[in-house]
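One chain of protein is taken out of this complex; the other chains stay put.
Letters A and B mark the chains as written, and numbering starts fresh at 1 in each.
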């Protein structure tokens, strides 16, 4: 299998896993079939859509029909098979960590290639990885999980910084993608196993300010 | 009346109806006058703004002041006249179905004209039709209605597919727009009359997975 088609396969597997996560959240909220598929679609492709909007090109999710097809088929399958998907809990988490690694790293490179400087490219890369989950949670009326607990976005961000640094010293793309994506994957799996979390603020606040109304 | 100006009038009527729906939701949530007008504006024009962002052009809602004017005036009128608007329940639903048909079909054609392939163009067309209602519900703290019940987006999607198919065999634009928009309208009205709904998942899930945090 060539490098390019390997990347495509991994990409589509990541999209399928993100779609399953979105569809499962939709089923849990008692959405109808359309709602489940729509939330699955946005969970799978929303991060990439945001990336392409920021980079200022037509979103890839609309240009290549295979992405939409994988997201829609996986979401619809999850609608009927969700008890099975639930039993695959750890499998889903492992594949999700792989998807996170790939999406953040390739998102960063796409932003760099579009002329966005490293700091911005890393932020766009991170949004590529977490954007789908954010949109999924907003559509289902939840405060996004990624903002509340566990090491998820931070693992992605370290991958973004690594790939940007490797790219700056002209590492070959397949090498830098693999190294950075594996870093994200390992960090995420260790964080899951050890229940690492980012800290929350030391004391309860005295009340919100809401200055920027 | 020329074809073009007829299309414009229908377009503006659709925008007025969507604005009334948004403003009514804003009044129900006790928003102030500005909030009601803002939610009405986004309900009316949010779908078209998303379409233009995805197609990668400056949103038409900001380029042609007549669209904003119709949305703002209708929303402000709804603010003061909302009991009357409520009494027009069926009138609003009928006009809304017409708006859905027109927006999904013209959105699909705009995406095709911008070089987006059929599958993506259909998804963008559907988002043109449902995007305003989605944003309205997010701004007022609701899980979007379109994700939960009734045949609404699916009717729009069938219209998108029809117009893309008609366009692929070089049907004249006015003909394909009319056929596809009428199809959406009829489907939506029949679904309303017969209380058709998309299915929800067969059994309660055993709990959400949240893998893509």
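Here, a contact is a pair of C-beta atoms (placed from the backbone, for glycine too) under 8 Å apart; a residue touches a chain by one contact, two chains touch by 3 or more.
Predicted model, so just to flag it, every value in this text is computed and none were measured.
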Residue of A:19, A:100 or A:124 in touch with the missing chain, whole complex considered: A:124
Absent-chain contact - pick from B:48, B:118 or B:132: B:132
Hidden-chain contact residue, picked from the options A:91, A:172 or A:197: A:197
On subunit A, residues whose C-beta touches the chain left out of the figure: 53-56, 111, 114-121, 123-124, 134, 138, 141-144, 146-149, 153-154, 197-203, 205-213
Residue ranges of subunit B at the interface with the undisplayed chain: 17-18, 20-22, 24-36, 38-39, 41, 43, 49, 53, 56-59, 61-65, 68-69, 79-80, 82-83, 85-86, 89, 92-93, 95-96, 99-100, 130, 132-133, 136, 138-141, 145-146, 150, 152
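Definition applied: only the chains that are shown with their structure count from here on.
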Mean-CA-position distance for subunit B and subunit A (Å): 28
